[in-house]
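Data first, discussion second: the structure below is written as structure tokens.
A protein chain is absent from this complex, but the other protein chains hold their places.
And then chain A:
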Amino acid sequence: MYLAIAPFFVLFGVFVLIPVCFSVWLSFQKYSVLGGIGASEFVGLRQFEFLVQDATFRRALFNTLVIWVLGTFPMLAMALVLAALINNVTRLKAFYRLAFFLPNVTSIVAVTLFFGALFSEQFGLVNQLLEAVGLTGVPWLSDPWAMKVVVAVLITWQWCGYNAILYLAGMQAIPGDVYEAAQLDGAGPVRAFFSITVPLLRPVILFTTVISTITTLQTFTEPQVLFGSNTAVNPNSGGPGQGALTMVLYFYQQAFNNNDYGYGAAIALGVFAVVLVFVVINFRLARAGEDS
């Protein structure tokens, strides 16, 4: 038996368990890349003291939270509506599911390159359309707020269908006679959606909110491909004004561009703490909703 689980746990130990413990240790060190472990120096809580005072980390935290709000809640609301619609139609169900799921298997890098072209400031299709209807183009890739909107749109496009499929799976578990009873009582489809579907889906909604919160708070690839450049070359990395510098992008720059492993590890733990706080808030809100 142990022979069966051993290969997995050996890999798991070496590449997950030990690294996590090692990261915690690193966050109390000033690590020298050249000297290795032997030459690192214990600095106590200094990395964390620096972290809470670091204006750049605070900016990254703010950016990440804005992207989280813009990229999670509208997306989940739309997914819920799409799922309810698919659940109500009889024809083309399989087609809709497939079409809405396709964005999710496309690589984030490819999608990001695409949206980069779409939102390109001078000639991108979005600005061309805006100008065609008489509006002025938006500096999508250099205005701090527009940059966050672009990242949020990217996240929404890629994850909306995925969450809709999850909701659909939950809806199909709701017995049909509940709806029939509601119909006999004179409730229309909209009323049924709010007073039957949404309350009965609460566990799935909580699940998707938690998963989306965890993934969005760790947004990295979209801003890295659009705005990331080596900090050693460009201190403004994360886009103009660092408007799209997320927490994990900052982690990556400190750890792998600046080779500051100790501070990188401290940022990683900081990100973990933020994620944990927001997941706990999610659960609290869900419980408060249940009681009322």
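Note that a residue touches a chain if its C-beta (ideal position, glycine included) is under 8 Å from a C-beta of that chain, and two chains touch if they have at least 3 such contacts; residues count from 1.
The rule is simple: contacts and distances are computed from a predicted model.
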* Structure fact -> Expected UniProt protein name for the omitted chain (select from "LrgB family protein", "Multisubunit potassium/proton antiporter, PhaG subunit (TC 2.A.63.1.1)", "Carbohydrate ABC transporter membrane protein 2 (CUT1 family)" or "DNA-directed RNA polymerase sigma-70 factor") would be "Carbohydrate ABC transporter membrane protein 2 (CUT1 family)"
* Option from A:74, A:103, A:139 or A:240 whose C-beta touches the chain left out -> A:103
* Considering the entire assembly, which residues of chain A contact the chain that has been omitted? -> 1-5, 7-9, 11-12, 14-20, 22-23, 26, 81-82, 85-86, 88-89, 91-92, 96-103, 105-111, 113-118, 120, 122-123, 125, 128, 132, 157, 160-162, 165-166, 169-170, 172, 189, 204, 207, 214, 218, 220-221, 224-225, 229, 248, 251-252, 255-256, 261, 264-265, 268-269, 271-272, 275
